[in-house]
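The other protein chains are all here in position, but one chain of the complex has been omitted.
Entry: chain A
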């Protein structure tokens, strides 16, 4: 009987989880959305947009869409609605499945209304996933991209560059990005393009050009869209100006860029000699299971003579090496290079009183304790 009951409960809970949560619980705070609308220079305000968002959200998943976009709305307005959600996704660094569905719906609607940006984005979406789309769709997407490219549509040129960049075709990517910059030079998108050009120059390497592009990218774009520019610029300044490199790397770390934690940790430990700060950076990296952060944390603990922390770190590292093959090699080389420290750690660990021994001593009578050396535990 109880089994049947539990099964029923399970079914009920799964049906609840399948149900969409109400829109007001998913949609972010008014203040945040208003700020994004201001940044996007939207002519429409949230009170006008909210009902449209809600109606589209409620009609998602239904066979016959019930939503109505007001006739006063243009394609660009729908695209701004989509961009608001996209920016929210980047800013909060979280993905809500329902909001992503809403974003896709808005994109499709904008494309249907004839927005070139939306058409370009949708066409490239098709090209990026050829397995999931039919050959007719791919041919149609290519045709649309070709037409938009001939019209010198800026976003199409940028997306073509991104496509080449993703496929490691850096020469062509550079050509497309430069074509884009000839059309748009001082927008957020230009900032992103400068960032990509900087990375291409960094890889070539043409470091003077890379520095110029990355600086332009940082000047034009907010941090959350171009974390990689900050990271690469920090790499460029690492040898000549570590102070500047630290500031840039900290900016990248503030956006949760994984690779920056270990570099910041090592920079603080080896150059600035700020061991407590480096411990904090390594801790953040350790939460992401970065094996180099474990190594840095151990070294830092040894320098601070925090033997207990070092011992715990060593244990975690051994557990990590058992779980991951890639970490195993790094841990093995670490163990062989830090033999002296590990031996010292063992010496200190042995000197520590075990709880059993403490309990034994506590049970000894006072008189006996006095006869013995008080500290000879």
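Keep in mind that, in the parts below, contacts are C-beta pairs under 8 Å (C-beta built on N, C-alpha and C of every residue); 3 or more make two chains touch, one makes a residue touch a chain; residues count from 1.
Criterion: contacts and distances are computed from a predicted model.
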Practice problem: Would you kindly match the missing chain to its UniProt protein name, picking from "LANO_0H16688g1_1", "Exosome complex component RRP4", "DNA sliding clamp PCNA" or "Ribosomal protein L19"? | Solution: "LANO_0H16688g1_1"
Quiz prompt | Residue among A:29, A:71, A:135 or A:240 touching the omitted chain | solution = A:240
Quiz prompt | Candidates A:100, A:129, A:207 or A:323 - the one touching the absent chain | solution = A:207
Quiz item: Taking the entire complex into account, which one of A:270, A:329 or A:347 touches the absent chain?
Solution: A:270
Quiz item: Hey, which chain A residues sit against the chain that's not shown?
Solution: 202, 205-208, 211, 232, 235-243, 259, 262-263, 266-267, 270-274, 292, 295-296, 299
